[in-house]
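One structure is given below, represented as structure tokens, and several questions about it will come after.
For this depiction, one protein chain was excluded, whereas all remaining protein chains were kept in their positions.
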Amino acid sequence: MPVQTPKEPLVSQDTMWAIEKSAAAPGLSRITAPIPKAGPKDVRIRVTAFAICGTDLHIVEWDDWAASRIKPPLIPGHEFTGIVESVGSEVTLVKPGDRVTAETHIYCGLCYACRRGLPHLCQNVLILGVDRQGAFADYVVIPEQNVWKLHPDIPEEIAAIHDPLGNAVHTALAGPVAGLRFAVFGCGPIGCFAIGVLKASGAALVAAIDKNPMRLSLAEAMGADLMLHVERDAVVPAVLAATEGRGVDGMLEMSGSPGAFRDGFEILANGGRVSLLGIPSKPLEIDVAREIIFRGATVQGINGRWIYDTWYRMEALLLSGKLNIKPVITHVLGWSEFDRAVELQRSGKAGKIVLRRDHP
Amino acid sequence: MPVQTPKEPLVSQDTMWAIEKSAAAPGLSRITAPIPKAGPKDVRIRVTAFAICGTDLHIVEWDDWAASRIKPPLIPGHEFTGIVESVGSEVTLVKPGDRVTAETHIYCGLCYACRRGLPHLCQNVLILGVDRQGAFADYVVIPEQNVWKLHPDIPEEIAAIHDPLGNAVHTALAGPVAGLRFAVFGCGPIGCFAIGVLKASGAALVAAIDKNPMRLSLAEAMGADLMLHVERDAVVPAVLAATEGRGVDGMLEMSGSPGAFRDGFEILANGGRVSLLGIPSKPLEIDVAREIIFRGATVQGINGRWIYDTWYRMEALLLSGKLNIKPVITHVLGWSEFDRAVELQRSGKAGKIVLRRDHP
Amino acid sequence: MPVQTPKEPLVSQDTMWAIEKSAAAPGLSRITAPIPKAGPKDVRIRVTAFAICGTDLHIVEWDDWAASRIKPPLIPGHEFTGIVESVGSEVTLVKPGDRVTAETHIYCGLCYACRRGLPHLCQNVLILGVDRQGAFADYVVIPEQNVWKLHPDIPEEIAAIHDPLGNAVHTALAGPVAGLRFAVFGCGPIGCFAIGVLKASGAALVAAIDKNPMRLSLAEAMGADLMLHVERDAVVPAVLAATEGRGVDGMLEMSGSPGAFRDGFEILANGGRVSLLGIPSKPLEIDVAREIIFRGATVQGINGRWIYDTWYRMEALLLSGKLNIKPVITHVLGWSEFDRAVELQRSGKAGKIVLRRDHP
Partner (left out) sequence: MPVQTPKEPLVSQDTMWAIEKSAAAPGLSRITAPIPKAGPKDVRIRVTAFAICGTDLHIVEWDDWAASRIKPPLIPGHEFTGIVESVGSEVTLVKPGDRVTAETHIYCGLCYACRRGLPHLCQNVLILGVDRQGAFADYVVIPEQNVWKLHPDIPEEIAAIHDPLGNAVHTALAGPVAGLRFAVFGCGPIGCFAIGVLKASGAALVAAIDKNPMRLSLAEAMGADLMLHVERDAVVPAVLAATEGRGVDGMLEMSGSPGAFRDGFEILANGGRVSLLGIPSKPLEIDVAREIIFRGATVQGINGRWIYDTWYRMEALLLSGKLNIKPVITHVLGWSEFDRAVELQRSGKAGKIVLRRDHP
């Protein structure tokens, strides 16, 4: 499903390059689209780099989830960074020329969740590149309230992936970490970021579990203490042995895999926490009595990022040098290599891939 | 399966009346047993009243759970009250003549959970009447650390059921309550107690859900604002209508029923808490993505009672008159009516039944 | 210092009645002022009732605090209710005709505190009637983000005092309440409201402490269990006696009085919480080692209200009937009786006074 190039690209001052899900079918198209309009509270950003999320792969492939959620035509993309090109009349947070990225959960500010301080759980949330036009384009428009101004010392390839890194920070820091022991199931980019956050935050042990040896080696590079291959290693006994039989104090689920739900509870100490971020593709069977109730476990559904508590802490971890996520960024490509990036990611041969603007 | 009376009861100063699971089969026997010995840290209690828990019914019926856990011969019974008859040489908390009941999770005090302040989640827990000799007897022996001295104003029939009432207090108070809205699935005695605790603690709305009209009427007597019959009422729309579509802030699961897990999440506001106490009889299918992750829910496994934070708060709620659980105690019988009590409870025609000593 | 009436009141479509601190001196003036202009994100409200806060008395009297903070000319007033008269072009939360009140901490939304979910602690906060034009007037303008739409069942005199009631809810619910015991120092309106919130939320005991017998009788009407007069009663022994020597689990400081800081810690159980809302007029001496450190106390500075978690819970407590604050509203007067209201309040002969519009 290579990205298709339209036959007669239009070029004008009011149009821009973009990648689009043009129809309810697999694939994406390169298009020339109108530059999006911005209202008085909006910020228009010239995108300089973006990254492809697992969600974007679902949109490319047009699986059941995508078919039920996405309304073509849609420009996908929610992991990005750029430069403010213009601001609406009421915007005060940023000005043209500022380097920014965005909290991609566009929240209403008025629902019960928003008004109680939980905008990341907004009942009317619109996700950038899913429910509204996204960032795989020359320009993207974001409400001021969703813009995050970048510190000058944050490099562009890291700025482009604040969204998934924020997921990892939110998940890892959803409970105490220092001097405690953890297991992370799923060593894709977010799992690997979370391992880095846990270790930076004083986790005494992090066991990393995956079935992809390349990902396990990224986990190791991020500081995991114990790398376990779900098919080759006996995960439960190995983790119990590494914790004097006590089990881990926390389990981070980043895979969505049924096996992780099965093993993850078995290695949890009584009273431990389970933080769920990975999205299972369908309902799962859970032995609620044994795994949750008798264990006294606390199971947290994790969604988005605290707005902006997660962001401040993420920035501080990065700037202080406590957290180094560069090992996970295995490729920095250009926008013209979008198809290759999709293929690399699909094949499991990459960590995080950042794509930089390579046209004027 | 009536309780059987042994043909030649022994009577002596060293023996006592008791009810026993004598063999790995349905039923219980009335026996004459040796009075249990007490060590230097133990308290021997003359039982004056007890109650029959759902766990005890499993033991009577000898279902799969009972067969896998119980090692006959065993005297069951863990909900009780009595008078201290004697204390070991090192006991200082109580003295003979004191009215007491007990925390029935006999914890080791030395495991990882115990030493971290979570003795209710002790890894080596022995439950009274399940893993060691229980209270369906003239005398029971309890370690001092598990004894709770009763305030003189607590009536005996309430003293006898501090164990299940404590479960309800623990579950209800596992998060903020005042000014929030709740649903309670399952209106057996613990569910009804929890309704009372929620209302005493400032819950603005409590929806009670069950399939037994008698239980729903007990829920109403305990203060529930909305009684819903799972088969006759449309639970989800009714709760959403009563909460302006927001859903409830908290859901207490006291039924163990798969339907409660299905409906309970559907009516949960984003960011809400789910406190699980009811024991499902087998693994359940849960749509983790939809119900827990996207909702940002926190799901808590609740076990036992905080030792003794729950107890102090329970006592204070009772003594202050904030919490009145008498409506749930539908029957006060004598020990000689044990069979009738089992039948009443099994048939769902009773709330809580307290049985008082009716022999010398 | 009666409110002065200007000699030649102007009357026109663009002007309104208001009460103003016209100069840096004691007293207030009745004036004719321009009706305030509203921007696209603002809501203009026709005020129907307001109340006088202790802060307003400081402004009337022009004490040191007022002189350092207030920049005349200023229309004071931040406790009020009214009807939406018009809305800016971007407002969606309310429409003309809606009954409303307001969160009076106008927060910037962009500072570190705001962006971390603590807008009530905004570093750039502007308080209505203190830092910007207030509600002692026919009309007041409020940003949409600060407007609270009232439920139809909330009566006007209660709607007018959501601001101080919200302080009380915030303070009382700043930690666990149900089944715990409390002392409240200071039984002015907010102290009395807090007593009502504590009792509605399951507090097992509330000791109320003041030096004004009328206020102590209001405290009793709100449900306090023990009324102590600081000059006639021995506060510390009385509270210890009422708690079996354990002390209270929580202390709410609503008086700002040095004596409350001295006695309040002495009656606090180890590990207890102290929630401070009352503003001491000058620095206080605290025996930090004895009172805070060895006691393991947690001392919370309470400011404003959680936006809007406090508001939802306040509304739910009121609508459910759990919380009845009418005993504290000792007077309902008209705006023309403003001087009398100030005098009543100053003299300590009133609880809360609500003033209703009594001109067209």
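Per-chain residue numbering starts at 1, and chain names A, B and C are given in the order in which the chains are listed.
Basically, a residue touches a chain if its C-beta (ideal position, glycine included) is under 8 Å from a C-beta of that chain, and two chains touch if they have at least 3 such contacts.
These figures come from a predicted structure and were not determined experimentally.
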Residue in contact with the excluded chain [from A:18, A:200, A:230 or A:354]: A:200
Hidden partner chain, touching residue among B:287, B:309 or B:337: B:309
From C:21, C:58, C:99 or C:295, residue that would touch the chain that is not displayed: C:295
Among A:314, A:329, A:342 or A:355, the residue in touch with the chain that has been omitted: A:314
Absent-chain interface as seen on chain A, which is shown: 169, 173, 176-181, 197, 200-205, 225, 312-317, 319-320, 322
Residues of chain B (touch criterion as defined above) contacting the omitted chain: 40-41, 90, 92-93, 109-110, 112, 115-117, 145, 306-309, 311-312
Residue numbers in chain C that touch the chain omitted from display: 112-113, 116, 118, 120-123, 246, 256, 261, 269-271, 276-277, 279-280, 282-289, 291-303
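FYI, only the chains that are shown with their structure count from here on.
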Chain A and chain C: spacing of chain centres that average the CA atoms, whole Å: 43
